[in-house]
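Every protein chain of the complex appears in place save one, which is left out.
Labels for the chains are A and B, by order of writing; each one numbers its residues from 1.
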Amino acid sequence: MSSATQIRAEETILTPASRWRGMLGRHATMPALLAVVLLGTYLWVSATDLDDIEQRALEANKLLRAVGEHVTLTALTTVLVVAIAGGGGILLTRPSIRWLAPFATGLANIGQATPAIGLLVLLSIFLGIGFSTTLICLVAYSVLPVLQNTIVGINQVDRHLIEAGRGIGMSPLAVLLRIELPLAVPVILAGVRTALVLAVGVATLATFINAGGLGSLIVTGIKLQRETILVTGAVLTATLALTLDWLGGVISDLLRPRGLD
Amino acid sequence: MTFLEYLQSRRELLLAQTLEHATIVLMSVALATVIGVLIALWTYRNPRARAVATAMAAAMLTIPSFALLGLLIAPLGLGYAPTLVALTMYALLPILRNTIVGLSEIDPALTEAARGIGMSRIRSLTTVEIPLAWPVILTGIRVSTQMTMGIAAVGAYVGGPGLGHQIFDGLANLGGVNSLNQALVGTVGVIVLALTVDFALALLGKLTQAGQRPNLLRPRLARRPALTPTTAVPSPSLGGRE
Partner (left out) sequence: MSRDVMIDLQQVSKFYRGQKAPVVDNMSMTIQQGEIIVFVGPSGCGKTTTMKMINRLIEPSSGRILIDGTDVTALDGNDLRRQIGYVIQQVGLFPHMSVATNVGLVPKMLGWDRKRIEARADELLHLVGLEPAIYRNRLPRQLSGGQQQRVGVARALAADPPVMLMDEPFGATDPMTRDRLQNEFLRLQEQLRKTIVFVTHDFDEAIKMGTRIAVLGERSKIRQFDTPENLLANPADSTVAQFIGRGARLKQLDLRRVDAIAWEDVPLIQPDKAANGAKRQLEQTEGSSALTVDADNRPLRWVNAHDLAAGAGALDGAGQTVTTVEPQATLRDALDAMLASRDGAAVVVDEDGRYAGTVTLDGLMQVIHHASEQEEPGAGVPDQRAGATTAAELAPEQR
């Protein structure tokens, strides 16, 4: 049987070792590229004669603190967004309130055109400046793609699978946990990855309302006209965004249920 | 001062800023369309080149706008230029990806027929392939426009034009009389402008695809076929995967 050999060939792709090899091939380029960029920036800054201002702004612990603030903001946002949008998406796909889902999707489309800086300033006017306002802004801004993807991800699961699950006596909860969510994982994770990138980006604006992050380096660089500070901040921000996005890609490859293409 | 009074008193400035905002967005989208379609034409038959092009455009979209602006100030200085370049880079991915999708989805029989009646490669592209892919390309253009509208606001900080100035003025006056009015007019202005331009583009789409089913009233549905919902927002999900 010719299809048998074909099936066997597919099976070898599924064996763990080659799965890892496939992942290495797919995901090795970005870290290498980022390492080169970081090294290049480091060498460039070291070779430059730094004045006092630059030296103070580029102290290692200051850079680390800015990165730390940025990562903290992003990580907290991601956790909150997954909780809110995941829960909301599950609710909005239950038969009883499914009719509400188009509103969430419509909102997500408007959200795409909303300037993040505008939302941040508006929130600061009502909530004051600082860390928590930034966090609220980040969550509000990045919750919509995850919500949308959760809804789409669950709704794209073949209705016949759900019927089959119910037909063999699975409870609605079991159908959700064992069929709908696992099969929606790739789409949901794509949304989370988008949210992650949006959060890193908007977090660069946190500096405008005194909430720190890597944006402060860029602002300092622009204000004091110090190219080294500006470029270091921008490179670190870009590297962080690409790294997190890369991580998101690796994770979604790992969590992807087997049996899907 | 109420919001309406504010609008009234700054009417001319606001109109000018709105126009500037629309202009720089449309300019960058136009640039991105030319570049994106050219890259797509150049790569869409070669899976490897296609993957590299898409991955690079996706990586650009992943870089935070403020960081990209910062990187561009270094060579270009403050002002109009870094904003224009940054917006063009952001607008590239949706257009590039949709053009590739649009071109690859054309029935091979049609291009073969074009060749069969003696059309040159260029003529086949301009009279058959690009017109057929146009609805999908236009969808990409609409997504890019929506996206860059919001990003353009940040450009005001590095001397770019547009409604972002209202927002940053509001930020500078935080606690002052007009702070809320400024932030509100900047933010809402961008959203309204985005929706208006999107509607105009949808209209353009309807006018430029005579004979095909109009989808003016369902812009969201129209967006689906080319950009799956997972990627309807600036999405990194295609980076390095294809």
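Throughout what follows, a contact is a pair of C-beta atoms (placed from the backbone, for glycine too) under 8 Å apart; a residue touches a chain by one contact, two chains touch by 3 or more.
All values derive from a computational prediction rather than experimental measurement.
Engineer: Looking at the whole complex, which visible chains does the left-out chain touch?
Structural biologist: A
Engineer: Can you work out which residue in A:28, A:43 or A:164 touches the chain that's missing from view?
Structural biologist: Among A:28, A:43 or A:164, only A:164 touches the chain that is not shown.
Engineer: Looking at the full complex, which residue from A:24, A:60 or A:260 touches the chain that isn't shown here?
Structural biologist: Of the candidates A:24, A:60 or A:260, A:260 is in touch with the missing chain.
Engineer: Touch as defined at the start, partner being the missing chain; which of A:117, A:151 or A:183 qualifies?
Structural biologist: In the complete complex, the chain left out is touched by residue A:183.
Engineer: Over the whole complex, note the residues of chain A touching the chain we left out.
Structural biologist: Touching the chain left out of view, chain A contributes residues 3, 7, 10-11, 14, 158, 160-161, 163-171, 174, 178-179, 182-183, 257-261.
Quick note on the criterion: only the chains that are shown with their structure count from here on.
Engineer: Taking each chain's centre as its mean C-alpha position, how far apart are chain A and chain B in Å?
Structural biologist: 21
Engineer: For chain B, which residues count as touching chain A in their complex?
Structural biologist: 59, 61-68, 70-71, 73-74, 78, 146-147, 149-154, 157-158, 163-164, 167-168, 170-171, 174, 179-180, 183-184, 186-187, 190-191, 194-195, 198, 220, 229-237, 239-241
Engineer: Could you pull out which chain A residues touch chain B in their complex?
Structural biologist: Per the stated touch rule, the residues are 26-27, 29-30, 105-106, 108-110, 112-119, 121-122, 124-125, 129, 144-145, 148-149, 152-153, 187, 190-191, 193-194, 197-198, 200-205, 208-209, 214-215, 218, 221-222, 227, 230-231, 233-235, 237-238, 241-242, 245-246, 248-249, 252.
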